[in-house]
Each structure stands twice: as structure tokens, then as C-alpha cells.
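Here we show just some of the chains, and they stay where they sit in the whole.
Order as written gives the chain letters A and B; numbering starts at 1 within each chain.
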């Protein structure tokens, strides 16, 4: 059971919809410990992605993902623009030329994305960032795929792990990004970036 | 929300159009890339200076483009860092063959976007150096965090690096001077009222009628403490103490004192504050040999002020005194 270009495009479309629906929610989370723009930033970026996708609808999956990456870099700004941009660029590079992804390919792509974010943002797990959702998601996906679960089951496991990681950001004191200015006062709030990561991974299931 | 704007969507473009209309001798605005560029850029053989960041801090940075200061500014949406495309376009536009310096305020978004832009520019064979400004003592610095924020020292760094570049100084040396300003400068700010991001439509935070926030950032980020309103003399003390300790500044030092309004602060209050800062510094044997009093790095219509001290030597003093002609800062020209 593989994912083809159509699946990827459907996932991106569903992601754009979800981010648009959750725009105010993400912004509210960011208002508490940041500058109240994460939902606005992500919605602006994925709206631009939607405008851009028709031009690469016939391209390979690597090209599609790289196009998403450059579009996000060019339109999101803030911290999340370069981070999500790098994630999609790295995943696209890792999957260059592919017309179809096997579950193991998805692991490769997501690992590349995570490494890109960590390299760009110098963040480790536990710093109250998007890494806290993406890192356990990659682990869960890897385990599920290795144990031969279906793609759907594996993506479900990844989404659940992301959500758990997102919840786990609540008690954390931020040491990266804008929330770190708050010091101890950043605790008791859910990280907006970890939340958008979870939304994107959850959208992969709905989009299938 | 009460603002003199047409709409939250158009406020940045409208402001840039106004800047371009008012100062065609100094700047031109590239609306496609959303950048402000010195009218006669690129200046052949001169290091190009590029800065940028979210809008809402005017005159920073667009108001400092011109002769003897910045060559280009990249304004993002209000309080949102610009994207690498803007920075790359600006870098290309001001590259006169001697390389380009990026002056970056230390916010994750600004840093990451400028980093990507520098990589792209270097792939373009443009020599790029970067200096990050992080002078805000309200935030604890640490290797393991995002570090201190860039605030008031940015204005001083842009002026001083701009003067060095205008004098034909090579890129690495201009970058070193910019770093020298940052190393020798510390700032701290406070707010009497919140600001309202146009797209948000409501105040970023709430402050009681008798409260103030000490250690505020220029995006309305919370500060160190919220407390009851106090007289100017006590506020000056609260802002200066952490600055003086941090570097530290000592008796015998000569400094530039920059008293900055947050956007909604009238000049009468800034001079009242200047008087208090001058009194405290005098008591500590610190000489103010240069000063700047006005609203130069703002936070929309926030009421409040910040103070920046820069330890001066002859080199920095001469560069500060050098001619400058931009929309917002002008002397000897």
C-alpha cells in the first residue's frame, strides 16, 4: 500500500484546510507565549502553497515537496517559515524523483524533515518547540513501519505520538524561540509549533 | 482599535508608499520585493548594509536607509520577520562589489530568515557577513536559549557601521565595528500601555490603569515584572540598574545615552526621563558625551520608553559623529 502523488496533493490540500480552520486556535496559543501570529503565518503559507501546487501537479513527489518548502520559506516569515520550509525542502531532496512512496520512504522523508528542523533551529527534544511533536512522531512511524503495520496504521501511530508530544510541551519551560523570553512563565502553555506539526500529521490520515 | 490606517492588510505597503513619496532623494521602494533601497544603490566599492525585521518599529529600519547608514531595509508584516526572498533581493540591490553586511536583531525568526538569505546570496557569489544584535538585559542570556533580544543598540549599530562603510572600510572590519557596538551596548525598556497589532485588532496585553511593565520587548513581549506606576526617577533607576551591572559600566566610562520612545510617548516625557538618567549616571561618575532622545525603535503606539547605553571610545565617537542623511536621522549633511 503506497502513497502516490495524488495522495500527497490531497494531504497538502487537507493540511491547508485544517490550518485555515485552526488559524485562530494556533494564534491564540501563540498569544499566550509568543506574538500571536503562528496561525496567521501558517495559514498565509499554506494558502500560497495551494496557489502554487497546480504548477507542479504533474511533477514527481520530491519536486512537489521542494516547491512546498520554497513557497513556505518565501511567504511565512517568522521562525516557522524557515523551519517548515527547511523541513519540506529536506524531505523533497530525500525523495527526489519519486512517483510513489512506500511506508519506508515516508520514514525517510519525515526523518529528513526532522533533521532539517533541528539543524536550522538548533533545538533538541524538551525545549518546547515543534521538535517535541515531530521527533516522537518519527520514532513511532519508524517502529510501526518496521513491525509491518499498514501505512494507515503507521500514520495513525505517528499522529498519536505527535499529539502526546504536543501535550507534553505544556509543562515545559521554553528555551528556544520567542517563548524562551518568558522563562518560567512559559510553563503551563501548549507550544503552537508542536500543535501545527500535530495538525499536519493528523491531516495525512484524513487526506488518505 | 484606533489607528490612522486604511486597513490592517495594507498598512505596511501604505507606509512604504508614504516613505517613498516623502523621500525620493534618499530611498526608493521596490514594492514587488517589499524592500526599501537607498536611491543611488548600489554604491560601487562600498560595503552594502542591509537590515530588516517585522514592521511596527518605525523609523527602524526603513527610516535609516540613506547616506551614511543603511543601504536597504526589509520590512516584514507587522511584528513578523521578513522572508529570505526580501533579504536576498535587498542584498543583490546593494552589492557594490565590496560585500554586504546583514544586521540582524536577535529573534529566532529574524535570525533564521537572514541565515537562509545569506546562504542564497553566497550561492550567488555575494560575500555576506552577519552580525546579530542582542542588547536587551531584560532577558537572561544563556548558551542554551534564544538569548537576549535585539533592541536599541540596533539603531546605534546601524549608524556606526553605516559611517564605517561610507568611509570605505572593508566588510570584515565593518562587521567587527558592528559587533563592537553590540558588545558595548545594553538596553532595557518599559511600557505604560500595550500596543495593538492591526491584524489582531485588540491590545496585545492588558495593563491596569495604575500599572506598568518593566523589561518589555518591542513586540509587546512580557517583561521582568509588572508593578504599580512609579515616578520617573524610580523608573529610571529600575531601567538603568540592570544595564549598569550587566556590562558593567563603571565610574570613568564615557557613554552614548539613547533615550527612546515606544511610539506613543510624547517628547516631554522623554526629556523628563533623560534628566533622570543623566542625574543617575552623573552620580556614578559616568560621562554622557553623546546622546539621542526620540522615538527611533518603536512598538506601534505603545507608550513607554527604553534606554540604551553604549560605551564610547574615540573610534566609535568619530563614527557616530560622521555625517548621516536618512529620513529619520540626519546631521552634518
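Assume a residue touches a chain if its C-beta (ideal position, glycine included) is under 8 Å from a C-beta of that chain, and two chains touch if they have at least 3 such contacts.
Keep in mind that what you see is a predicted model, and the values were worked out from it rather than measured.
> Beyond the single copies shown, what is the real count of each chain in the complex as a whole?
Copies of each chain kind in the whole file: A x2, B x2.
Here is the rule we use: only the chains that are shown with their structure count from here on.
> Between subunit A and subunit B, what's the gap in Å when you average each chain's C-alpha atoms?
Measuring from centre to centre gives 33 Å for this pair.
> Once bound in the complex, which stretches of subunit A touch subunit B?
Those in contact with subunit B are residues 31, 35-37, 40-41, 73-83, 85-86, 120-121, 175-178, 180-183, 185.
> Okay, in this complex, where on subunit B does subunit A touch?
76-77, 79-85, 107-109, 112-113, 115-116, 139-140, 142, 144-146, 149, 197, 199-200, 204, 217, 219-222
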